[in-house]
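One structure below.
As you look at this complex, bear in mind that one protein chain is not there, while each of the others sits in place.
We just call them A and B in the order they show up, numbering each chain from 1.
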């Protein structure tokens, strides 16, 4: 058989390294597309001159473009037979990606646990994206529930990796040269800076976007994520396609501009849950909560730890979980990340 | 409150200058997208070699890309609480935008008039787009009807700016070096030149395009115009989104290639009315009328003043207004502009 059946639970071994295929050279075309697919307006990713005023040589690719490209490459070996994408941890952006860079991905299997039903298991991988100089550009842990091919295959030894609840602020990697001393609030779009945000503060981002089938398929394909479930309407009687969770991440992050316009760069992914499935026709809204604050060593640069929640417009802002701890049915995404903001 | 509520009528003062946020570096990615979003075929904006044969260093960004980028930046401060986009005047393209240029916008408030109902008022602004060298790339006057936040706020002194009925032909700014002496009709697609058009002549552009939700949202987002009304289906019971008027402008201008393939560059916007709302599912057709002709100082270059009307396919070409002066319900756009054409 020459086509890729994907890996099943019993195909993974703790400690093995999987090199993912199809390296991708990204350029400014990808940036233009990101602006077309999402209401992205953070100035550092929009203007070379603004990026230069922040100490960078020019505007790097949006942090989420990097995440999507690195993630997309892992799909054929990690999530083709996945039943669920369970979580993220210890994600860090390690080096900016510049137009012309070529990205490839590899994953190390760091944990395995067969489920008690014997039909599925959980696989933990640490995925790293590299540029053409073999420098790591980002790294994150993801765990997924994967089907077994053969229910009678023996269960592997259970290995559950120890994962940090969040990336410690002193482990954040700042782009070389970043300097917000001469930051221009007017060009950035808002005057609220790091010092103006308080832990516990919540922001309803007000703006909303209704998603169409064509748009999420264009976006998902752009990252060379070709998982059938996002593209094949014959999978379901209603003809809908399950929307790639990363599409909701980028949509929510872009909507958060309204209230967090100065959260210019995402530098760490502490955790995340795709709390509910998203389909075309859903109207996405978003709210944020400030979880933590930290200083950094770069001039004028502070770090804000934020919860970003995407929800259907019909659900009230600031809704999250019921008393029993289950996500409200209108919640689509609960993301925990660190962003950089001028002090 | 950290999110942007937009400005209300009583927030504007005649004479104030508003700097708009989020500068944008545009490159060839944006040009490729313009060709994907609109049936744009004017050769000067399609081929570097054709542009060089016309005396330019290479192909500049489409004039309408410049308009959309400049306009998009003004939305958060000018039209977030606008009830209607009432008109344009004195629009001029002042310098070509080249790939790699970074565009920002600012607006001067030049007129204010509270409506007699006391609930809304008209705001006139002159918006100018600048490149990274602080050179103006285009400028236009726009007036919008804006809600008052507080109905009891006192009415400002009425100031109605004097606006030219059209840009005089001797005020048109031609790109430096433009020369149509060696113009190639075959590569351009049509053999009708400036001398072949007569004042009063009307052209039905024949081609038609049906608009989908995904497409107008992609286009509008590309210009970082994030006005909720274009993206949020929960605003209306039928789930439709009001289409950005600029999308109709670009669609009609592109359709006008068939009959006006040699109207290579748009250099002035004399006026314009978004005569009716446009929604997904509408099929757009267009017709033009030659309003005026003028010579220019550039070799082989003439100017044509054109009316461009976009209408739903169900409406006959050349329909405009009823005897009472109201636009026919099938008319979507009535635009008045100057274009450059080989003599």
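As a convention for this text, a contact is a pair of C-beta atoms (placed from the backbone, for glycine too) under 8 Å apart; a residue touches a chain by one contact, two chains touch by 3 or more.
Quick caveat, the model's predicted, so the values are computed rather than measured.
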| item | value |
| --- | --- |
| Candidate in contact with the missing chain, chosen from B:43, B:82 or B:222 | B:43 |
| Which of B:258, B:273 or B:329 contacts the chain that the document leaves out | B:258 |
| Option touching the unshown chain, where A:14, A:94, A:153 or A:214 are the choices | A:214 |
| Residue numbers in subunit A that touch the chain omitted from display | 2-4, 19, 21-25, 27-30, 32-33, 76, 100, 102, 104, 132, 212-215, 217-219, 221-222, 224, 226, 228, 231-234, 239, 241 |
| Interface residues of subunit B (partner: the chain not displayed) | 27-33, 35-39, 41, 43, 46-50, 59, 186-190, 192, 196, 203-210, 212-215, 218, 257-261, 281, 283, 313-314 |
